[in-house]
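Please read the structure below before turning to the comments.
All protein chains but one are shown at their positions in the complex.
Coming up: subunit A.
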Amino acid sequence: MTDQTLTDTTGNADTMGYWQKVARDGPRMGFWFVLPTLLLLLFIVVFPLLMQLYLSFTWWTPLEGIPWYQAWEVFNWGENYWFMITDPRFWGALWRTVLIMIVAVPAQFFLGMALAYLFIDKFPGRKIFYSIMLTPMMIVPAVVGLMFFLLFQGTGPVNDHLGLPAEFSWLTDVNRAMISVIIADIWQWTPLMFLILLAGMLGVPSDQLLAAKLLGGSNWQNFVKIILPRMKTVIIIALVLRAVECFKIFDLVFIMTKGGPGVQTETISVFLYKQTFGDLEWAYVATIGLSILIALSILAVKGLSYMAKK
């Protein structure tokens, strides 16, 4: 380090930036401890992203006969992106994913909120019910898929219970297949919503609730004016989390319907799977994956920054 660097800094620790401090004091010992992890993370996160970005600008598929790093030979100047924008199957899959999101997430939210509200008061058996409530989200999604696959069979318990004939099919019907998938998703993920919202609700100071009650507020008034505003942060976290998770929905759909009938329940993840292992369009998959990642990141960052402002 030069004297110049030292005289440039004011020496005031508050106004000095991190790197200025490093310039003055040399790297901290902690830096060396963190470095291996940092490199590993770079390799795990940044490398695949760059690889994906690179491939998305080529025609490369594993059938091409050249290793992936030589994919520049089939560089295509972003034609994959154009293809994606004009691919109705992509838009269909995206729309279905969004549909699941805009139906399932609000449903999970309202159910979770209602359940959480029931659980803020103590009642006999609260702990047992609490454990039972959380069970669905503990189950492996593939198993949940299988459960609902069996439940929604023509001769399965659902039809039996509702008194519907075996010909009344759920999973092979154009409209009902989607409904079945959404029901399964709601069943599995309401508990997570419930868990997050309950934690947020219990964080509302109980004396403020009592004060609101003693001032004559009805339960509904106090809920809207005291509990909800205080839960704003938690609510946004829960919604963003579930919205992003929805984009990953795969196991349920794949086991229940395989995306069918036709492509009627094909979500983004299922679509990507089929492109990857059926059509071996790996460059195209990279294009879609990257686009979705960017879109979701913007969504999440917007949501979280909105929350940070409040």
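In this section, contacts are C-beta pairs under 8 Å (C-beta built on N, C-alpha and C of every residue); 3 or more make two chains touch, one makes a residue touch a chain; residues count from 1.
Heads up, the rule we're going with is that contacts and distances are computed from a predicted model.
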Record-based protein name (UniProt) of the chain missing from this complex, from "ABC transporter ATP-binding protein", "Vanillate monooxygenase", "Ferrous iron transport protein A" or "Protein FixC": "ABC transporter ATP-binding protein"
Residue of A:Gln70, A:Thr172 or A:Ser218 in touch with the missing chain, whole complex considered: A:Ser218
Touching the absent chain when the full complex is considered, from A:Asp25, A:Asp121 or A:Asp207: A:Asp207
For subunit A, residues in touch with the removed chain: 205, 207-208, 210-218, 221-222, 225-226, 229-230
